[in-house]
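Here it is, the structure in full.
Omission of a single protein chain aside, the complex is shown with its protein chains in their original locations.
The chains carry the letters A and B, assigned in the order they are written, with residues numbered from 1 in each.
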Amino acid sequence: MKKRKTLRAAIIIGLSPLAWLAFGWPVQQAKIAQGGAFEPTIQAFFAAHCYDCHDAQQNAGNLNLEAYGTTTAVIQQRDQWEQVLQKLRTGEMPPKGMPRPKEAELQMVMRWLEKLFEQADQQAKPDPGRVTARRLNRTEYANTIRDLLAVDFRATQEFPVDDSGGGFDNIGDVLTISPVLMGKYMDAAERIAARAIGADPLPKKPIEAEYSRRTSNLRQPDASTVEATHRVEWDGEYTIRFGLPGERPKDAKPVTMGFYMDGKLLHSKSVETKPSGLVYFNPFSEEEIRLFLPEGDHSFRAAFLNDEFVKTLDKKDFYDNKKNKFIGSMIFVGPFASKIEKASRKKILICEPNTGAACVEKIIATLAHRAYRRPVTKSEMASLLKLASTAKGGGSAGLSVEQGIQVAIQAMLVSPHFLFRIERDLTPTDPTRIHKISDLELASRLSYFLWRSMPDDELLTLAEAGKLRLPATLNAQVKRMLDNEKSAALADNFAGQWLETRNLDVVKPDPQKFPDWGPDLRDAMKAETRMFFEAILRENRSLSDFLDARFTFLNERLARHYGIEGVTGVDFRRVELVNDQRGGILAHASVLTVSSYPTRTSPVIRGKYLLENILGTPPPPPPPNIPTLNEEAVGNASSLRQQLEKHRTNPTCASCHSRMDVLGFGLENYDAIGRWRTVDGKFPIDAGGTFPNGKSFVTPAEMRTLLKSELPDFARCLTQKMLTYSLGRAVERYDRRTVNDIQRKLAASDYRFQTLIYEIVQSLPFQSRRGEAFSKDRATNAKEITQR
Amino acid sequence: MITRKTLSRRTILKGLGTAIALPFLDAMTPALAASKLPGDTPVRMMFAYVPNGIIMENWNPKYEGKLNELPRALKAMEPLKDDITLLSNLTNNAGRAWLDGAGDHGRCCGSYLTSVHVRKTKSDILSGISADQIVANQIGSKFRFPSLEIGMDDARQAGDCDSGYSCAYTNNLAWKSQTQPLPPILNPRQLFERLFGNGAQLSPEARAQQARIRRSVMDVVVADTKKLQATLGPTDKRKLDEYLSSIREIERQLEKAESDNAQINPGMDKPYGVPADFAEHFKLMTDMITVAFQADMTRVVTFLITSEGTSRAYREIGIPDGHHPLTHHFNNPSQIEKVAQINEYHVKQLAAWLSKLKSIKEGDANILDNSMIVYGAGLGDGNRHTHEDLPTMIAGRGGKAFKAGHRIVHRRETPMANLYLTMMDRMGVNPEHFGDATGRLDGLNLS
Partner (left out) sequence: MKAQGQGNLSVGILFDTGLGNRIDEALAMALLYGLDGKNEARIIALSVSKPNLKAAAFCEAIARFYAGASSGAFGAVGRTLPVGMAEHGNQPEDTPMLTTPLAKRTEDGKPLYSHGIEKLTDTAEVRALIRNALAQQPDQSCIVILTGPATNLAQALDLPGTKDIIKSKVKLLAVAGGAYPSGAPQFNIKADLAAAKKLFAEWPTPMVVAGEEVGAALLYPAASVEKDFAWTPAHPIADAYRAYQPMPFDALTTAMAAVLQAIRPQENYFKLSEPGVITVLEDGRTKFAAAPEGKHRYLVLDAAQQERVLKTYVELASAKPVPKQPRVRRQQQQVEPPKPVTPKPPEK
């Protein structure tokens, strides 16, 4: 043992003079030695600092650096070596307890590797990759129906969940069609067409559906909220009547009652809660509103917002009508024909169809053109028209002209040209043939990237005129699209999946431990993150705002959650932050909640979340059979931190957790639903930490500042995620070059968010595609012997 | 044109949102069954899957052979003791890491019914055709639905599902092709509409017209698709194949629905939304499967009770922590206890349903007798992610074929696929080989 240490020392001494000499020039050297052996200095560095564990015998972390002697070998195992570089950069390697390399040596080796990779990327033949035909996912389907026919269709209610890949649910390879889904498409097409034309007669008499505590079909998430899933059978106006049993003390203040459909606030009004003065045996009052409701299953919610009063009540008195006023029932009465003509009819019937074939043809041509996002071929038109007329001719009933059009629409909505976004190649099976996608295909890529919906007429016109690609035009269009409110889709879909805040609908914090948790808080959390993301997008702010910003968006509910004074009412507004408890997405309750267990926080999950979603360096999965940490024991014997530190004495664990846990602990001041706290159970919170590279912090704010210094990593991470999302395919090795370029451009624009979008739109993979080799599926692989 | 019936007064007064249980009118059963039953006994094959493994000490009895006292996890099955078979030591080798590192949840579920080591990927998924679908492809066309896929877990929709594995692997059991999983129906209403039509009971004329229009619509799109396909690369072609085969399936169902003029009356109101309560949800889904069995609408069902790796909490029984995190208990007794309770809770729901199936006469037996309902998990010990000795129970006799009432211990490493082969035989499909099977399973059959 002794002998070896001295030996290592000897090497370092022997090396360091060489090192400062060597500083800089090995970079050129790498060029010359391309494919050749390592320079002695490089070799010596690894020998001195790495071989100790990463050699044939030890093979720690399945990495044997000794086995590498040439730059070609390094390039062949690129991913592994990217990790090596990463670990050197973060200071995770060489691990604690081993002598630190001299900074100069470290810099030299890192520069050398970076340069090597850069060269490799430069020499690599550009490859745009190939996107598999993308089926519209549920969001895209709904949005497209909205923009095509002005019909509000809730695909999420009707269609099965879209599987997601790489963290996003618009990945062509993963989006499949099952018979069940096809059946759903059939039904949907039928219903949507009918609703669009509005040929369905409304029932003579309005129908009444009651949801009440009595019939116990009313959910009561908390004392101030009621929920019910109700199927609206017809588009139309409805009267919603609320039964409000009970009364509160004489001095009770009025409350605002909000009425939500699928989480969206439709209406709010103030409600008196003190005794009415009228003499009731059972105090009771009613409120009534009238609204247009779209057909479909909707979850409706009525709630007293920011209901301070119930907090003062005993659980048992919640529904005691002498002590409290609460929402006891919701009654839907309708439909009533609405005065104004349906938007969908206005949109579709651009001329009077009964004036003859010419108009019908015009209507159908216009629709198909937009539904297929390209001009319609003669034969396609022919068959659509034939459908419209045969439907009319045949059938005992005999259909009206409008119903004929309805059938044509029905057909469009199940056509592959509508359901899929298909891009064509001249030579589909030649992977070497790289070509630009057509202007029309580009138009669809743009609109589904920025809007998650079909291209509008302006895009289509430009594309058909072949003008879309002109640099000026293209940027102008992107700008126009970003300014359009439809670009909110980026916040809902991209941010919602990147930051995993979509899971707010799935996570279920323990009501015992977190009585505050409820639908209104959940929705407020969502809103904050969505609006914050939109602000950075629309104001084209720096990406660093994500990591730390002096403003956010709050309503009263969330402000109270954060302990921030002076924000009242249900409406959200921009709030400048006065203290440094909050700032940036890492202090958003939404993010903090989805990265926790239902009952408690988990520094490991949060650390992993940061590495994956913020720094873009997901930790390698734990080696098999290394027990993951038992966070359960926490709170009894020792604090979570003590637990984790014990766990980290094992070098194998330490190699990843040294970074992951520090990040996670940096957020320990926020509990499992994102409330600020200073103690956890009986243990005071210690959120401080030191990164492997020696930089340390005490408060979350300080950690955020440190993270800002890793802005380039964050930008790279975001770039990869956004690229995945924009293309609908996983980011591959050959995309590195694109990612690097964009990263550079971002740095040059001091990380303005919109730069990212413009650059992606300009990038090779977004603008081009190639054919595909046949040997894709390794069907003959020995380990997949059957059913292939 | 589609004239839709206005909701019945009764429905309205009762208010929507709740669903009443099925009344099993004996009058209804024969009517439905008779219309369908071919000469042979209607043998059904079903797989009900629970995630995150089981506390095995509570699952495996200490003895072999005839079942007497059942271990804790299976207590609820006591009344059905003579109708079940416990199988031990069955292994799913395809679920093991091989060289793919972490991700046992993704693998064990993706390979459970396919017996194929799935590709580790977040996007270009690759598994194999699952056992149930092989049967569905063979005999399915005789029934209104070749197969039904149901589930209960509205799984995570963002992030990764298991280190490096696409959610497609953890959210699906049935694979129609190596690249096409069949997503389970989670929403009781959607299942209802799939089985009994979308609620609007149409007049025969209206239904005929709807069918006619649909058919002509499909003719058009099929024609379009064929033209289109000719010009595409292999993967895109495959995508459109999925589309086409799905259309054909719809056409087939259309004919089926017309040929058997009996509009099936489910004897229950259309359910609305998804009940928050696990037991209620479970009951709704299985009640509808019961009707589907009674009416012989399908012979093949897969039931992904909750998705693999799910972190669903079970407040219904006072367990606020997520299922998956709990199963990594590192022998912490309080955690093990909670998992044990979840295991029991699942089996309890199942037992209740199986008893119902047993109570429904069919020929000289009952529906349970005529079925093979496998209940099991893709992991043995969820804490250590073991792929051998998977907890596996078959309820029913597959129509007088299985002796049942026994625990059969097989030799170590015996492939799960052997069980599938044995069941396929019973379904009248006799493939030479499946997955990594080494043969049929002995000891199960009477003979």
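Everything below uses one rule, namely that contacts are C-beta pairs under 8 Å (C-beta built on N, C-alpha and C of every residue); 3 or more make two chains touch, one makes a residue touch a chain.
In this text, all values refer to a predicted model and were calculated from it rather than measured experimentally.
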Using the touch definition from the top, which of B:206, B:409, B:429 or B:444 touches the missing chain? B:409
Have a look at B:93, B:133 or B:286 and name the one touching the chain we're not showing. B:93
Just checking the interface: what residues of subunit B touch the absent partner chain? 88-89, 91, 93, 96-101, 117, 120, 384, 386, 388, 409-415, 433, 436, 438
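Basically, only the chains that are shown with their structure count from here on.
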In their shared complex, at which residues does subunit A touch subunit B? 130, 132-133, 135, 157-158, 160-161, 163-167, 169, 171-174, 176-184, 186-187, 189-190, 194, 199-200, 203, 207-212, 215-219, 228-231, 233, 297, 299, 380, 383-384, 387, 390-391, 394-397, 399, 403, 406-407, 410-411, 414-417, 419-420, 422, 424-425, 428-429, 496-497, 500-503, 505-506, 508, 510-513, 597-599, 612, 620-622, 624-625, 627-628, 630, 632-633, 729-730, 771-772, 774, 776-779, 783-788
Touching subunit A in the complex, subunit B uses residues 1-2, 4, 6-7, 12, 14-18, 97-98, 101-103, 114-117, 119, 121-126, 128-129, 134, 149, 154-160, 163-164, 166-168, 171-172, 176, 178-187, 189-190, 193-194, 198, 205, 208-210, 212-214, 216-218, 220-221, 223-225, 228, 231-236, 239-240, 242-243, 245-247, 249-250, 253, 272-274, 276, 311-313, 315, 320-322, 325, 328-330, 332, 334-335, 384, 433-436
